[in-house]
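The complex appears here without one of its protein chains, the remainder shown in place.
Labels A and B are assigned to the chains in the order they are written; within every chain, residues are numbered from 1.
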Amino acid sequence: MSPPNPSFPPPARFGWIHPRCFLGGIVFGLGVLALVGWKLSRTDYHPGFVRFHSMISPEGNYYPTLDEMCAIARAKCRPGQVLVIVGGNSILLGVWQRAEDVWTRRLQELLGDRYCVVNFAFRGGSPTDGGAVVAEALRREFPRQILIVNEAAVTNVESFGHGPYRYIFWQGYFGGRLMDAPKREARIREYLRDYPEQRLPILETRISTWFDAALHYHDFWNWVTVECFGTVPSYREQYFPYFLRPRRVYPDPEVDGTDPAYRDHHYPLSSLDAEMRIMRGLSVYYHREPSGRWVLSERSTSDLAMYSDEAFPEPLKKRTLVLICGSSPYYRRLLTDDERAMVRQTYADTVATWRRVGYPAMDYGWDFTAEDFGDRTHLTKLGGWKLAAQVAPEVSAMAKRLGYLK
Amino acid sequence: MIFTTYWFLLFAIAAITVFRLLPGPAWRQGWLAVACATFHWHFAGPAGVKPIIVLMVITYLAGLTRRLWVCALAMVACVAALCFYKYSLFLIGSAVHPFSAALAAALERLARAVMPGAPPLGVSFFTFEFVHYLFEVRRGGEPIRNPLKFLLFAIFFPSLVAGPIKRYAQFLPSLGEAARSPFSSAELAEGLARVGLGFAKKILIADQLTAYIDFFQPHFDEQGFLGKWAIFAAIAFRILMDFSGYSDIAIGCARILGIRLPENFNWPYAARDLQEFWIRWHISLSLWIRDYVYIPLGGGRHGWTRRVLNALCAFALCGLWHGPARHFVLWGLYHGCGLGLCATYARIPELGPAVEQVIRRDPIVGWAVTQLYAWFGWLLFFYPTAVAWHMARQLFGL
Partner (left out) sequence: MRRLKALLARVPAPCIRFLAAAVSFLAGLAVALMFDYLLYRIGLPSKPFIYVSF
C-alpha cells in the first residue's frame, strides 16, 4: 500500500518559456553586464572627486570598490606627477571642513603641480584601510607614490584593515593585487585562529571576489547607484522609494567648523567627562620613574613596535608618512601639568616607535589653538590648513629622499 | 537566509553542474548525497548535524521494521528531540516557573548546559518529515529500504532549511526520474526562472518592506491613518514575499536538478474564506497539520464541537511550531478560532444566514473579511500581544 498523495496545487506554469531563448537571454545578459562592469571598473565615475563623504561611503551603505578607487586615482594623477594618497580616518577625511576647504586641497596647493593629492580617508578608518590598499595595489602603476595616514597615540595598527572597511583589503588580497608580506600573512592566520567565527564571513568575501572578478557586478551596481538610481537605504534615506535618488545628487554634507552656527557643537559639556577620560586613560600604558619621567610600559612598547613594524610591507614603509594626531588645547588645558606631560610623552613615544621601525612619522597639533579644532581631535579648516602647511615640507622631503623628483 | 550567501551560490552551481554531467543514477544519487551532506555540515556545523544523524538513523531503522510500536516510539523520539532543542526553555518558563522559580532556574541552567547554543538547523522540518514518514509506514506504506535514498529524502538541500515539507511518496519517484533522465534545457530554464522570481520577491520586495517596517513601526502611533494602514499592509506583504520567495528558490533549485518539490503558496491573499486561505498559505505545512494532527484527532467526524476543538488544537500546535513563544501559540489559536467560526457561523440563528447571504451575493466582502482577519493575525505573529493589540486598536483610531 502506498501512502496517500495530498492535494498540493499544480506547479507554477512556465510552459510559455522557450528554454533555449530564455537561457540564451541569461547568458547574454550576464555577459553584457560583466563587460559593462569591467569597463566601469576602469572608469572614474566620480568627476570632481574630493573625498568619500557620507553618501558615497560605507556609513551611507555605499561600498566603493578597490577598482573604483584606483580609477579615481588614475583619472586624477597625470603621468609624471607624484601620487600622494591620503588614508586614515575622519581627521584626514576632513570632518568639520567643507569640501571646498578640505585640508587635502590646501596640501595640493602647497605641493604644487608636480604632486597629485587624493583623499581616500574614511570615517573610523585605520591607517591600513582604504587609501593604504589603493596605494599598494597601484605600486607598480604609480611607483612614485606617497601614502599619508594617521593614528592616535599608543594605538596598535592591524596590518589588514579594520572593521567596516576591511572589505577593501580583502578585495586587494584575494584579488592578488597586494604584495607578499609574510608578517601580514602570519597576522591573518593568527586572526583566523583567534576568531574562528570570522572564518565563514571571510570565506564569503573570498568567494565574492571570485564572482566579482568574473562578473564585475560590484562596479556595475555602484555606478548605477551613483549615476542612475539608488538601490539600498542610506542613513539619510532609509526606505523605499526615497533612497532611489542617485547618490550623485547628494552634495558633500560636511559643514564648516569655523561657522559660528556650530560653535556650541565643538566642545559640548555633555561629552567633557568622556573626552577627558580618553586623554587621561593614556596613563594606563605608562608608569612613572622616581625622577618623575613618564615611561611607556615594556609590554606597550613591544606591542606598538611589533604592530607598527607589521602594518605595511617592508618595501612600502619609507613612502608611508604616519601622522600622530594631537588633541585640542580646549581639553589639554584642563589637564594637570603632570597629566599634560604624560600626554605629550605618549605622542613623542609613538612617533619615535614608528620612526624606529622604518616610517617617516610626525605628530601635530601641539601649537594649534582651540579654534583649529572642531572637537577634541577633528580639525576645522584653520587647523586643516596648518596641518597641510606642516605636512607639505615633509612630503617634499620624502619625495626627494625617495628620488621621485630630479 | 542561507540562499543569499556566496557560498550557497557557488555550491549550487557546482552541485547541480556535476549532478547533470554524471552518467548514471547511482553516480548521480551518490553525488547528490555528498553535496547535501556538505551543505548540511557547512550551515549546521557538527553540533547541528549530530542530533539529525541520530534521528535519521532511528527513523530509517524504525521504518524498516514496519512495526507499529517501533514506529510510534521513533515518532515520540523525533517529537521529543524537537521539544528538547526548540521548546525546553519555553516550557520551563511557561509550565515550571509559575510554580517554582528556583526549580525553573535550576532546570534552565541544566538545559543551557546540555543544549547547543541554537537548535539544530531545520530541526522542525526534519521532525515533520520524519513523523510523516513513520506515520505512513505505520499505516502500511512501503518503507524506504535504500539508505542512500532515505538520506536524500532527509537532507535534500533545497528543502532542508525551510521546506517545503516533502512527502516521500512524491519525492522518491521524482528523484528516481531525475537521476535517470538526461539534461533538459526546459527544466533548467524553468528552475532558473523560478529561482529568479524567488530572489526578486526576497530582495526587491521583502527586503525593501523590511527596511520600511523597521523604520516606521517604532513610530506607529505618530503615523496618520494611511501611514498606519500602509505599515499594516507592508507587514502582511513582507512575510508573503519573504517566505514565498524562499519557497520559490527551493522549488526552483530542485527543478534544475530535475526534481519536483510540492508547491507552498498559491495566491493566499486572494482567498475568500479562511479555509481557502489555509489551502493557499504554507500549503505543505497546513496539509501536514491536517493529515497528521487534525485528522488523527478526529477531524470533523464527531460533531461540530469536536471539530472546532480539533481545529483549535491543531492550530495551537501550528502556531507553536513557528517558534517557542506565547504569541505564536496565540496566533495559532486565533486562526483556529477563525476556522471554527468560518465553519459554523451559518448556524448562528438569524445572523448566520444573513451574513452567509451577503457573502454569497458579494464575494468581495468575504475576501475583505478573510484578508483583514489573516492580516491582523500577522500583528500577533510578529509582535508581543500587548503591542499587537495596541496596533490593531490604533488602526481603527481606538
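The rule we apply is simple: a residue touches a chain if its C-beta (ideal position, glycine included) is under 8 Å from a C-beta of that chain, and two chains touch if they have at least 3 such contacts.
Note that the structure is predicted; figures quoted are calculated from it, not measured.
From the options A:103, A:142, A:220 or A:312, the residue with contact to the chain not on display is A:220.
When the whole complex is considered, the residue among A:110, A:232 or A:255 that touches the unshown chain is A:232.
Interface note for the absent chain: among B:55, B:121, B:134 or B:193, the touching residue is B:193. Touch with the chain that is not drawn comes from one residue among A:17, A:110, A:255 or A:334, which is A:17.
Hidden from this view is one chain, which touches chain B at 4-6, 9, 189, 192-193, 196, 199-200, 203-204, 207, 210-211, 214.
Within the entire complex, the positions of chain A that touch the omitted partner chain are 16-19, 21-30, 33, 54, 58-59, 61, 63, 90, 95, 123-124, 164, 167, 205, 208, 211-212, 215, 217-218, 220-221, 231-235, 238, 375, 378.
Here is the rule we use: only the chains that are shown with their structure count from here on.
Listing the residues of chain A that touch chain B in their complex gives 1-12, 14, 17, 19-20, 22-23, 26, 200, 203-204, 207-208, 210-211, 233, 238-240. On the side of chain B, the complex with chain A involves touching residues 5-7, 9-10, 136, 139-142, 167-170, 185-186, 188-190, 192-194, 208-209, 211-212, 215-216, 251, 260, 262-263, 266, 280, 283-284, 287, 290-291.
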